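Down below is the structure, laid out as structure tokens.
Note that one protein chain is taken out, while the other chains of the complex remain in position.
For chain A:
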Amino acid sequence: MSTYENRLCRLIVREHFGPIVEKVAYVLIRKGRMPVGLIANFTALKPRQVRECLFVLIQHNLAVYAESQEKSRIVTYYEINHTELLHRVLIPKVLHSSQEWFERDGALIAQSLLTHGKLTITHCIEDILKSSGIAPGKTANQRTLSLTKAFTKMVKEKCLIAVRPSDSLTAADRDMAEEKRETDKMTLPPTAAELATIRKTLGAQKQAEQNSTIVGLKRRLDAMDDGYGEKRPRLLTDGDLVIVEEVETDVYFKVNFDRFIIRWRNVQIANLYEARLNPTAKTIMQTIMNLAEERMINCKEERSSPVSIMLLLNNLPKDTNLIDTLEFDPSDLGPNNSKPKIHECLDKYVQILEDDLMNILKKDAGRSGQYVINLKTASQILKKNLIQGIVSARFGAPYVRIMNMLADKGKLEEKQISRFSMMPVKDVREKLTTLCTFGVLNLQEVPKTKERTPSRTYYLWEVILSRAADTLTDRLYHTMGNLRQRRFVERSKRA
């Protein structure tokens, strides 16, 4: 955890929860996990206050706890969940997107959930009705129905995710408890091989659990009912009964930031194709991503789940113009030279997308007619574009030229760089050192002799994408921390 990241985390907590929670959170962020007594020591606060702060943090899914036995007491350790804390920076965008995708009801639900951390559906609706009131034309019942519908939709699309009491325990402790359960079933202590197989099966179980049905949603048979079921397609009819999916009323939900991040990333990937090919290509990519999105859990996955062309054909938005935007070779069209059919167009489009040099869309190895998106290459390309944009805005075109050349050609020496980029060596040297202090370039020394005399070593410059991305992220955290700190100072001067 870098200094700037810690500072940003602390300022986020201060912004949302006040100075006392900030002190507790800062101690936990910097020093790791500790029990209440130790926190009270470090922050000079009373234990009661520390407990209230920890309560607030756990309520908002920012802290987790673990209980361990020490001699004869059971001590509870608390730890901060860094990823959730940094996700809070995205809250404005989350609110905006929930309005965009789920309309005003969705925005209100997201706001209520973000205020309270986690809520059940009934409490959430109560809270919204209390805070926003009811428009004069509608009754409370209608409002409740529409809010329930919006909530159910958000749960089904996994924008809201269920929270279980086990989520308050640290992930490592949960894994250890499960392992212990398994090993206790065996009489002898496990060998290394057995332990490895146990871990693998538990890992597979966890994977399956995440991909399976959504927790918190239950299905029941219900008579076809106007206010609720009229727009739903009939899933299964048994006389007049229809399967209706409802959210369970006693399960707590929270905003699932991962899902929002995945959707934003998918939009960015589709946008790559707009500049490169045409808007129709972008729509096709977007549809593929929407179909594959259901199985995506977080941004770190390498490839999406496969999507078949048939499914794609059925789900394309109605106004995509496939036919007019493609030009077919007259010989392919057949004897009548008639307009090509839609599925031929789609085939051709998918072929073009696949042949594109970005290598993002690929055929699924096992099955025919199914395509897979290579998310890893897509995110590399997005990162590279972003870094280029940052360097170009901050330094200018010659710097970007050097960076691009190094990214394409690998490791180069000063002399070669100046030759390829057509700039004098003095200029090149200055730019290289600037980019290196900025964090984008790396230097590799290759000595010619046993003693590493500077005059007899090769200095090779290169761009390592992951390192560049990390350094720039750190810079971003630095800037964000600065902005917040400045805002606090200026506000307190005027208070």
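We adopt the following convention: a residue touches a chain if its C-beta (ideal position, glycine included) is under 8 Å from a C-beta of that chain, and two chains touch if they have at least 3 such contacts; residues count from 1.
Basically, contacts and distances are computed from a predicted model.
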item: Chain not displayed: protein name in its UniProt record ("DNA-directed RNA polymerase III subunit", "SAM50 protein", "Queuine tRNA-ribosyltransferase catalytic subunit 1" or "Auxin-responsive protein"); value: "DNA-directed RNA polymerase III subunit"
item: Which of A:49, A:305, A:457 or A:471 contacts the chain that the document leaves out; value: A:49
item: Touching residue (missing chain; options A:31, A:295 or A:394); value: A:394
item: Residue among A:138, A:181, A:200 or A:276 touching the omitted chain; value: A:181
item: Residues in chain A touching the chain absent from view; value: 15-21, 36, 49, 51-56, 58-60, 65, 67-69, 72-74, 76, 90-93, 95-96, 99, 107, 111, 114-120, 123, 131, 163, 165-169, 173, 176-177, 180-181, 184, 252, 261, 264-265, 268, 299, 379, 382-383, 386, 388-390, 392-398, 430, 433-434, 437, 469, 472-473, 476
